[in-house]
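In this view, the complex is presented without one of its protein chains, the others remaining in place.
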Amino acid sequence: MNFRSDNEAPVAPEIMEALARANSGADHSYGADAATARLQGQFSDLFETEVAVFPVITGTAANALSLAQSAPPYGVVYCHRESHIHTDECNAPEFYTGGAKLHALDGAHGRIDLAALKDALAATGFHGDHEPEPAAISLTQATEAGAVYAIDDIAALAKLAHGRRLRVHMDGARIANAVARLGCAPADMTWRAGIDILSFGATKNGAMAAEAVVVFRRDLVDGLARRRMRGGHLLSKMRFVSAQLEAYIADGLWLALAARANRAASRLADGVSAIAGATLLHPVEGNELFVQLPAGAIDGMAGDGFEFHRWPGAEGTVRLVCSYAARDGDIDALIASLRRHRGAAADINS
Amino acid sequence: MNFRSDNEAPVAPEIMEALARANSGADHSYGADAATARLQGQFSDLFETEVAVFPVITGTAANALSLAQSAPPYGVVYCHRESHIHTDECNAPEFYTGGAKLHALDGAHGRIDLAALKDALAATGFHGDHEPEPAAISLTQATEAGAVYAIDDIAALAKLAHGRRLRVHMDGARIANAVARLGCAPADMTWRAGIDILSFGATKNGAMAAEAVVVFRRDLVDGLARRRMRGGHLLSKMRFVSAQLEAYIADGLWLALAARANRAASRLADGVSAIAGATLLHPVEGNELFVQLPAGAIDGMAGDGFEFHRWPGAEGTVRLVCSYAARDGDIDALIASLRRHRGAAADINS
Amino acid sequence: MNFRSDNEAPVAPEIMEALARANSGADHSYGADAATARLQGQFSDLFETEVAVFPVITGTAANALSLAQSAPPYGVVYCHRESHIHTDECNAPEFYTGGAKLHALDGAHGRIDLAALKDALAATGFHGDHEPEPAAISLTQATEAGAVYAIDDIAALAKLAHGRRLRVHMDGARIANAVARLGCAPADMTWRAGIDILSFGATKNGAMAAEAVVVFRRDLVDGLARRRMRGGHLLSKMRFVSAQLEAYIADGLWLALAARANRAASRLADGVSAIAGATLLHPVEGNELFVQLPAGAIDGMAGDGFEFHRWPGAEGTVRLVCSYAARDGDIDALIASLRRHRGAAADINS
Partner (left out) sequence: MNFRSDNEAPVAPEIMEALARANSGADHSYGADAATARLQGQFSDLFETEVAVFPVITGTAANALSLAQSAPPYGVVYCHRESHIHTDECNAPEFYTGGAKLHALDGAHGRIDLAALKDALAATGFHGDHEPEPAAISLTQATEAGAVYAIDDIAALAKLAHGRRLRVHMDGARIANAVARLGCAPADMTWRAGIDILSFGATKNGAMAAEAVVVFRRDLVDGLARRRMRGGHLLSKMRFVSAQLEAYIADGLWLALAARANRAASRLADGVSAIAGATLLHPVEGNELFVQLPAGAIDGMAGDGFEFHRWPGAEGTVRLVCSYAARDGDIDALIASLRRHRGAAADINS
């Protein structure tokens, strides 16, 4: 049973069906197809404002393209120290921006601390052209720690950034989990709170390979199509990416899948937190748990066939991710396994 | 009926089935899955030598990554004036190489002329560090003009290049059409002829979105995985790309599909060449025709519902592409339409 | 006697004196000094309009920075096939633009042919985002062939470019020679003719290491200071570059030096063109001659101790450059040497 990552789960059946439907005949290539054309309206409806949508196939591409539109090569992007763009994308943001610098900020549970951003911005402006230009911030919703920003927190960060003429990017690799958690309109958590450009993720929540750059500010659109092309991210059979996205946001599928994943994570969190010796390191507000455990418990669960990542940072930390496909039975089995091995470990340690 | 491009054709049923099969459960992400692991052996078998395979989802990504492994930022890549890397990738090679220069060479039918390459190389070395370093050549098989290099021609270009310590890249967006045409072993047309690194295309020949960088020279492997990642081309659900490639090369599917497309193009070429006023501009050795026609004929065929691209260059040129899915009936209908409108045009023009 | 290049000549005494004067005490670094501040007004006076001036120390830096301000990474810069930016800067324009493509155009005597530019622009727009964006043209005055554009020719190229919303850059590595030749106001040959941004050269005409980016369009200023810094071209002791430029344009020194070099080249051209078997390949309108000669004559002159470059292109071509420091006696000696050896060669060849 796989708790390694939500991107290891199968593709949702609705998405597979959409792919099959999209294959009924020939259609124009490179995004000149009917499905891609429809997406513009569908995403504009979803976000209650006119947006520009650029489908891509990885979150890294969506992030790097968004940042390239937001920061010049001589710019700085402020982000969380644990953000995906800083730690897991092998310099893709630096590549696509042409050499901008990521400035890592601290903050609890993967959320950028407002004061940390304020301090960082206050420290700029002393060295003239020797300093890169503060250009953008990037925040991740849900965060890398499985937490969710409150809308007001997003708005406060965005307001501070906009006051300094920075652009505001949201890495929404798990945006569905956050919207499902907050129960808000997607607009409330994005442009109404000050987000200028968004990486809208679907792959971690049931798609095969489908993400989108969603642009809320018209002046960030120009050049994006060509940046996507020169990144090698304009698919000839784009219609199959668009078909995934279309099915994903139709009839609330994206939120239904995310709600399932979130519920599974809550169930697991409830079970885990009742076990002595298991410590949840972050609030479980999406579909990820970070748990500190005795070594024996970790090895025991692994020995029982549960798959998960041992996480860098505090010793004995594991990450447990629940996808939309997680079943109650599997979760209960994991809890039981942990309880069993925690006991053993406790015995040994005591 | 679509003669615009082979990448507008539907996905082959065998590929759709492979995608469905690949979705039977969870699997590890980012290429750590079983299908991707199998690919290494399967491609090594296909090419009769140990290769390294890196699946990606566009030909542009495959080309740009291959060139980035082959040329430094201060280097030159020699290519045909009409090559896709030079005319259709919106500076992706410049982007991925970090700023290398493409040097366009002439040659009939999309094939680089050996003498042109010789001359270009002979003109280097006069300006020391002021000149970028000759680093690689890139040739396209089948060519952009729908022709195919003879193996000896590839070998001669590669020998010249290697004599100057350049690397040799093949853009194989339509490699299947070329292999099917030549009836050779894939190895004969690639590494045995001097190819160091290959963009192996599948999308234009029945896949949904699947290409691969195939590396024949071990010293070109190092760094490629990280370059792919920072380009945003390491898919989390890589297994679905690998599943396409696996099905594509299994049981000779790739060559069967290409043979169908080539046969369709030959049928169309036979019909077209029998019509007065229609001129084939290039030998039809793959699945593409470039035909010069009276304006009335072009408009007439379009009016009959045939879709195709009017091509830049000589006035009255159209490109007609036959995919694996082209049916004899459609081809015959297109020929009949042309014959009909050519007559009308001839009347008008006379 | 050195006819290799004007950049091999000594520094003009007026420049050396300016450097000595600039060393009278401490001054603020990184361009916050008094001399650099004065330059803004001095160059605005010189060009009869308010300009922004950015001193640098090489023509390549001036060109690459100018182009980076004029073209996005996904853009195209049109230039002459023999232009310095395309043939002699080891991909610096590609580097600074972040990967833009240079599109080489033909034209006699190093001047971009208007029809060639028209054709190149007319061939764009067929491939949508697959094509890089036409972004700028760059023309060289005086040209690499030692010719000079007429003001009307510059205006015609600029008008065509502006009609397509391209920016217009002038590589003025030898701008002084051109202004001296045309006897026009610097404004007439630059912004009044449509130039948006200029590489203003001084090093080839008596400075030690001093060039400047002169920006005529305000919207091309933003970001240039930081681009210069991240290129490593913001000198801490900038005052010594500015002091050179100040002395160079004060009291018409730059034009006086250029006039001397031009006169020397004319004298040499007169002498050479009177010799049977010596062919001037380009009009001599600045300070450079390109002469086709019998092999024996070339070797003979070299044997007499004259230094010059054998030039790629037509066999038997040499380049002879006259700097401001060329003396009549040296020129006459070179003519005499040529006459002597041409004779010998003629005897041998006859």
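Just so it is clear, A, B and C label the chains in written order, and each chain counts residues from 1 on its own.
As a working rule, contacts are C-beta pairs under 8 Å (C-beta built on N, C-alpha and C of every residue); 3 or more make two chains touch, one makes a residue touch a chain.
Computed from a predicted structure; not experimentally measured.
Novice: Consider the whole complex, including the chain that is not shown, and state which of B:195, B:234 or B:293 touches that chain.
Specialist: Residue touching the chain left out of view: B:234.
Novice: Among A:102, A:121, A:198 or A:241, which residue is in touch with the absent chain?
Specialist: A:102
Novice: Can you tell me which of C:57, C:136, C:220 or C:334 touches the chain that was removed from the display?
Specialist: Touching the chain that is not displayed is residue C:57.
Novice: Among A:3, A:30, A:74 or A:200, single out the residue that touches the unshown chain.
Specialist: Of these options, the touching residue for the absent chain is A:74.
Novice: One chain isn't shown here. Among A:8, A:27, A:89 or A:196, which residue touches it?
Specialist: A:89
Novice: Spell out, residue by residue, where the missing chain touches chain B.
Specialist: Residues 30, 72-74, 98-99, 128-130, 132-133, 223, 225-230, 234 of chain B touch the chain absent from view.
Novice: Tell me, which residues in chain A touch the chain that this view leaves out?
Specialist: Residue positions of chain A that touch the missing chain: 73-75, 87-91, 94-95, 98-102, 123, 126-127, 129-132, 312.
Novice: List the residues of chain C that touch the chain left out of this view.
Specialist: Within chain C, the residues touching the omitted chain are 2, 4-5, 7-11, 16, 19-20, 23-29, 56-65, 89-92, 94-96, 203-204, 208-209, 226, 229-237, 240-241, 323, 325.
As a convention for this text, only the chains that are shown with their structure count from here on.
Novice: Of all the other chains, whose mean CA position lies farthest from chain B?
Specialist: With centres defined by C-alpha atoms, farthest from chain B sits C.
Novice: Is the contact between copies chain A and chain C built from the same residues on both sides or from different ones, judged by whether over half of the numbers are shared?
Specialist: same
Novice: Report the inter-chain centroid distance for chain A and chain B in whole angstrom, where each centroid is the mean of the CA atoms.
Specialist: From the centre of chain A to the centre of chain B is 35 Å.
Novice: Find the geometric centre of each of chain B and chain C from their Cα atoms only, then give the gap between the two centres in Å, rounded to an integer.
Specialist: That gives a centre separation of 41 Å.
Novice: Distance between chain A and chain C based on Cα centroids, please, to the nearest Å.
Specialist: Distance between chain centres: 51 Å.
Novice: Show the residues in chain C shared as contacts by 2 or more other chains, in ascending order.
Specialist: Residue numbers touching two or more other chains: 73-74, 98-99, 129-130, 132.
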